[in-house]
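Written out below as structure tokens is the structure these notes cover.
Note that one protein chain of the assembly has been removed; the remaining protein chains are unaltered in position.
Right after this comes chain A.
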Amino acid sequence: MNYFPDEVLEHVFDFITSHKDRNSVSLVCKSWYKIERYSRQRVFIGNCYSISPERLIARFPGLKSLTLKGKPHFADFNLVPHDWGGFVYPWIEALAKSRIGLEELRLKRMVVSDESLELLSKSFVNFKSLVLVSCEGFTTDGLAAIAANCRFLRELDLQENEVDDHRGHWLSCFPESCTSLISLNFACLRGEVNLGALERLVSRSPNLKSLRLNRAVPLDTLQKLLMRAPQLVDLGIGSYVHDPFSEAYNKLKIAIQRCKSIRSLSGFLEVAPHCMSAIYPICGNLTFLNLSYAPGLHGNKLMKLIQHCRKLQRLWILDCIGDKGLGVVALTCKELQELRVFPSDPFEAGNAAVTEEGLVLVSAGCPKLNSLLYFCQQMTNAALITVAKNCPNFIRFRLCILDPIKPDPVTNQPLDEGFGAIVQSCKGLKRLSLSGLLTDQVFLYIGMYAEQLEMLSIAFAADSDKGMLYVLNGCKKLRKLEIRDCPFGDAALLEDVGKYETMRSLWMSSCEVTLGGCKAVAEKMPSLNVEIIDESEQMEFNLDDKQKVDKMYLYRTLVGHRKDAPEYVWIL
């Protein structure tokens, strides 16, 4: 029933870029489905086990950009064994065999072997962009293959990966003919790089906008690089250690001043705090500042730096900034939208330097605040209620009290009311992480008010199944639920198994669910994979349904049980 020729519809669809919207478009009718699928270039797959590469290729022959996520979020915190899964090789292999002209691959929490990187580099002539976030399994040899073979590479962005650094000359593998780089981020590599090769590469990359160096790049090389690339927009400094009275430092000051386009600054993996004044000239233009890997920067030097950053929209910092430092942020950074405060010393929580006071100050001074990740020593209900009033626009609110069951220290009450105020006030809240002493009550509030909530992380909370039930019944848009160490059992798990088909995944570890309960879910819902992760070999010897399950991960899928699960993962 088309009133327009296909080409017109296709042209209209070109303007629809969000994945959600394109997915909706494809559901309208058969003809729209067909036009949409042939014109789709970018695909996002939030769980690599929900679909197979073959079906992806069959549906979207025009695919150019693929984003894949592998392990569940709690894998970041060592709750998922290393070889659980999330291998990218089968995807690259299938794409390589097909006629897909892949140009961009973005992976998160996946296992990436050197073999897969090599195959990737040789299989797609127009490959332009590789982004790896929190991945593992590869070495600098794999990077060398990418550098050597991807003739039109524009972007190589490595974020927080565990890379085995063979200290080979991967950087030198970029051929002289490679002049197309726009973005190069190797901050997470630990080894030496060939500094001469780096300088030459930057010199012949006139489009380079983003450069993030690792710790092995010293200050004098930084100066040379900046002289060659004054057009940079995003800079990650590796080592920033030098004598402030040296000639090299003076040269650096001049080089930095030429970089008038820098809007984003990160790194300082090694830092001499007395050298920070060289940075001041560019601070006024910064919109993103990430000092969360710079524990050497704190106290007055840090505060002075922040005072120059009046246009900051995103700030990632360590808790050594202290409540006082957050006060400076509140006074200076009126455009602030996102704040992340990471712990600098998580195992000696007594020294954690931020409390509810810092958060309240920022909420009062920065009305545009909409995204928070806050590791702190303590939190009070009163503070949370104030924050909720000051900042009703939170989209992401993640609070982590270092002692996970700590009550409000002033009243000794659970933090139910405080978080309740947050969900009630922030009507657009999409992501929430809870901590502190919490009863079923907070979940009642979440179920009642958090209508837009998509992701919820719970640890050491609740008194009974009711907590989980409030959430499952109330949060209609819930996509990801991850729970650890809560007293939720089979009754909660089995109340509405159909709900899980509307979600991407559910993680439950150290809860009260039993093998029998998990089996029941699997039986009722063939469209879910219900995985039991059990490394202790208990499962082999004791298949009693009443046995409690230590780790359960269930997710919806169109392709049934995966074939690559290790021995200790049972798919029911």
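Just so it is clear, a residue touches a chain if its C-beta (ideal position, glycine included) is under 8 Å from a C-beta of that chain, and two chains touch if they have at least 3 such contacts; residues count from 1.
As a convention for this text, contacts and distances are computed from a predicted model.
> Name the chain not shown, per its UniProt record: "Auxin-responsive protein", "Kynurenine--oxoglutarate transaminase 1", "Sorting nexin-1" or "Cell division control protein"?
"Auxin-responsive protein"
> Could you tell which one of A:L9, A:L318, A:V497 or A:V569 touches the chain left off the display?
A:L318
> Looking at A:D141, A:E192, A:D220 or A:E270, which residue reaches the missing chain?
In the complete complex, the chain left out is touched by residue A:E270.
> Which candidate, A:D141, A:D157, A:E335 or A:D403, sits in contact with the chain we can't see?
Reading the full complex, the residue touching the unseen chain is A:D403.
> Give the residue, chosen from A:K34, A:R55, A:R167 or A:R190, that touches the chain omitted from the document.
Only one of A:K34, A:R55, A:R167 or A:R190 touches the chain omitted from view, namely A:R190.
> Touch as defined at the start, partner being the missing chain; which of A:P53, A:G70, A:G137 or A:G296 qualifies?
Reading the full complex, the residue touching the unseen chain is A:G296.
> For the chain that got dropped from the picture, name the residues of chain A it touches.
Chain A touches the missing chain through residues 74, 76-79, 82, 134, 160-162, 188, 190, 215, 269-271, 292-296, 298, 318, 320, 342-347, 349, 375, 400, 402-405, 433, 457, 459-460, 484-485, 510, 535-538, 541-542, 548, 550, 567.
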